[in-house]
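With one protein chain removed, the remaining protein chains of the complex are shown where they sit.
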Amino acid sequence: MHVVYPAVVSALLFSIGVYGVLARRNTILVLMSVELMLNAVNLNLVVFDVWLRDRLHSGQVLTLFVIVIAAAEVGLGLAIILALYRNRATVDLDRLRALAEFPVPSPEDADDHLPENATEETAGQASRASAATGPTRPPGRDDTPEATP
Amino acid sequence: MSWVLVALLVVPLAGALMLLVPYGKGRLLRAHALTVSGVTFALSLVAAVAYGSDGAVGMRLVTDLAWVPWLNLRFHLGVDGVSLPLVVLTTLLTFLCFVYMCREGGNGPDRLPRGELGPGRPRALVFTLLLLEVGVVGTFLALDLLLFFVFFEVVLIPMYFVIAIWGGHARRAAANKFILYTLLGSVVLLIGLLFVWARTGTLDMVALASAHGAGMPRSAQTLAFVAIGVGLAVKTPMWPLHTWLPAAHTEAPTVGSVLLAGVLLKMGTYGFARIAIPILPEGAAAVAPWLGAFAVIGIVYGCLACLAQRDLKRMIAYSSIGHMGFVLLGFATLTPVGLNAALFGNIAHGLITALLFFVVGGIKERYGTADIPALGGGMLARLPHLASLLTFACVASLGLPGLAGFWGEMLALLGAFDPAPGLSRPLFLTFMVLGGIGTVLTAAYFLVMLSRVTHGRPTETVHAPLLAAVGPAETREAVAAAERVTEKVTADAEQVVEETMAGGEDSGPVDTAVVDDTGGAMARRDTEGARGSDSSGGGGRARGGRVRDVTPHELAAWVPLVVLILLFGLWPKALLSLTDPVVHGLLGAP
Amino acid sequence: MTDVPSYLSPTGQEIVFLLLGVVAVGAALLVVTTRQLVHAALWLVVCLGALAGCYLVLTAEFVAWVQVLIYVGAVVVLLLFGIMLTRAPIGRAADLDSRNRPVAAVVATATAIVLVTVVIDGFRTAYAPLEPGGGSAREIGSSVFRTWVLPFEVLSVLLLAALVGAIVLSRTDIRGRR
């Protein structure tokens, strides 16, 4: 069998997984996309094992390991998602903005960037706080994580 | 004898490291600090003695070890007439700072209390200051460009913490400004040093200096001089790169201010004398007019800014800018006399400004403020000795002949009168005239300040901040007294005055016409303090229960400075004979 | 590898593989584009099943069965449970895609182009003759328990850790230290 066929299939699967990870909002869907990417890798491993006639069967064994780890990963990932759901009542990725530099005023318009007025206000705070010196601690950082429902 | 220089670095470093072992508090910490700094000072004196005074040129007591061989970096130490006085000044000032920190009473954060460790974190302060000393002494001793830079940088961190931890209200901002600004300068300095390295292939200052810029074209020298000069000028500080200084001085604790003004600023000017001018003579010649212009602007500008200041420490900080302007003017002339002037001015400024900051620190501790209007007047009546010392320091700082401040300024002006060949004489004559105007303005702001603070009637003083000048227990008592007095001011006033009169007729009188609530409280506190002073054993507390005049510890810390100011003022040869031969060598002049 | 057969005369195995591959890729596309959560999980089953078929064609039978058992049997069920537990909407939902979608499409397409180009370029001449029995349970089993026994044991520890972690995470009565 031409190695190109499985290799192309796995590449396409992987890209589809990438798209899923990047484009899907629901965390469980993201998890599924991750599975797709893992499977793409698995396919590659198997093909190369066959192609190279590895006497130790490292490719296939590694595939087995990956499958096992993937299962564990899904279990853990789901546990995390559940914990997240308990705390935030949502599993939508783009509402989980605890890492945001600026506080997100409301979940509705918290998509890609902040509304203009919020930026200006915080910038103003920053400049006032740092009037005396150079950079200081960014303001409003500590009220972000728990405050947003 | 070359071990002396290494010991100068090792002793304070070891002293600082020993503090990491938690072994003792109070007295032991005091003894430790005094011993370590005292030994270091003694070592520097040993170095001075070993240096001799035969006037020969060249480095002495050299230590030259491989440091990072694959980069050809060397641990190269040495001392000559330029660095020796600065080393001694550094160790002396550090020692005096520790002596000052042993004082009793007061509420300054920079104290080494006799008993338990207080909130001031004295152990950390001692550690920091010793580290600072290592850095400064190393800077003055280093003869390798990168070693110099390393020590130059080592200084910043302890100073940052001194300001940021033990400083005043706005200390964080001041400390941030200090470190960012000076780091910026250091980066430029490093670029300049590396540029020199790249062009000449060596980092050895002695070799570079004796080459007098051979192997570097004029344009490259100019570039390197500008980079190194900017880096050093930030530290010096030169106008307009000075704005970190007032903020840092205003917020730093007394010992921080003393070391900052007395020693740290000298690192910048020392760099000019040691690196910029000897290594890059053509670059220096190209940049000297600009350097002189900035220096002169700094002189006049600093003086004018001083005239408009309200805060004493801030004023002295600005006066430092003016004085360092004279030092830079001396360098800019590129003449032996100018360099002599700059080096003399360095030492003189270190002594005088250190004394000024000490005294002002004492004032701030007693009055709780350094705001000139809030101080009122009549300090000569209230605290005669302190005010006399302030007067002395101010007079020395304004460049009175016979005191150390004069010679540096006069010689700098003399150098500007006759600058090195190749420099525009009319330009430097203009600089000289502006510098002369600067001396008048210097006298003006110091005298006006003295007039406002030391002269006049003590009753003009705002008394309330004085409550801050006592210990916590006394403060409570004073507050209580204030409340009592506020209740029945009129009834108490006469009695208070009588008590005051009975307590001590020497100090400035309290004019009952202006005894208001707080004034009454103050007098009250005074009298009560007088009664309690015997038991509290405050030996420095003046008779009559006023705020203490100069205490023995303060006197012990200040008198050496006074003596040295007088000595160098009356006998400038003591310093000039050290620097003069070296300066000729640095300039390659006969 | 001079004896590479022509691409123009595919063997039966290749045709089967390609068909299964098309199914897998199409199902994967549906997984990431469908508007219904549960459908996505089901399309995932199709995709993984097709992949298992691929493994079979590639003579890796043991891996194929494991794939069916663990992925199709366990993982997808787990995912369906997850969907239920998070009270995800059953039926069509409009907002399963985030606003990042266009960018994601661009990046994914670019990834695909790069990968496919590289793969085709790299494996144009590679040919793997298929010999049955290479991936039988015996072969793999002896390999795992002879050569790879240490990683295998480490993996079991990992699984245990994952188990414990999942329990800790999902139980509400275990609190972190304050």
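To keep things simple, chains are lettered A, B and C as they appear, and every chain counts its residues starting from 1.
The rule we apply is simple: a residue touches a chain if its C-beta (ideal position, glycine included) is under 8 Å from a C-beta of that chain, and two chains touch if they have at least 3 such contacts.
By our rule, contacts and distances are computed from a predicted model.
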Checklist entry - One chain is missing here; what is its name in UniProt, given the choices "NADH-quinone oxidoreductase subunit L", "SCP2 domain-containing protein", "Membrane bound protein complex subunit mbxH" or "Peptide ABC transporter permease"? => result "NADH-quinone oxidoreductase subunit L"
Next on the checklist: Just to confirm, in the complete assembly, which displayed chains does the hidden chain contact?
Outcome noted: A, B, C
Checklist entry - Among B:Ala170, B:Ile191 or B:Ala443, which residue is in touch with the absent chain? => result B:Ala443
Item to check | Selected residue (touches chain absent from view) among B:Ala175, B:Leu380 or B:Ala393 | outcome: B:Leu380
Next on the checklist: For review purposes, identify every residue of chain A that touches the missing chain, sorted by number.
Outcome noted: 18, 21-23, 93-94, 96-102, 104, 110-114, 119, 122-123, 126-127, 130-135, 138
Next on the checklist: Suppose we count only contacts with the excluded chain; which residues of chain C make the list?
Outcome noted: 98, 100, 103-104, 107, 110-111, 114, 118
Next on the checklist: Contact with the hidden chain only, please: which chain B residues?
Outcome noted: 177, 180-181, 240, 242-244, 301, 304-309, 335-341, 377-378, 380-381, 395, 400-402, 406, 410-411, 413-415, 417-418, 432-433, 436-437, 439-441, 443-444, 447-448, 450-451, 454-457, 494, 497-498, 501, 504-506, 508-509, 511-513, 543, 572-573, 576-577, 580, 583-584
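Quick note on the criterion: only the chains that are shown with their structure count from here on.
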Checklist outcome for this item: Here the gap between chain B and chain C, centre to centre from mean Cα coordinates and rounded to Å, is 72
Item to check | Geometric centre distance via CA averages, chain C-chain A, whole Å | outcome: 18
Item to check | Touching two or more other chains - residue numbers and ranges from chain C | outcome: none
Next on the checklist: Taking the touch rule as given, give the residues of chain C at its contact with chain A in the complex, in rising order.
Outcome noted: 4-5, 7, 11, 13-14, 17-18, 21, 24-25, 28-29, 31-32, 37, 40-41, 44, 47-48, 51, 54-55, 57-60, 62-63, 66-67, 70-71, 74-75, 78-79, 81-83, 85-88, 95-101, 103-105, 107-109, 111-112, 115-116, 119-120, 122-124, 126-130, 134-135, 139-140, 143-144, 147-148, 151-152, 155, 158-159, 162-163, 165-167, 169-170, 172
Item to check | Footprint of chain C on chain A - complex, ascending | outcome: 1-9, 11-29, 31-33, 35-36, 39, 42-43, 46-47, 49-51, 53, 56-58, 60-61, 63-65, 67-76, 78-83, 85-86, 91-94, 111-112
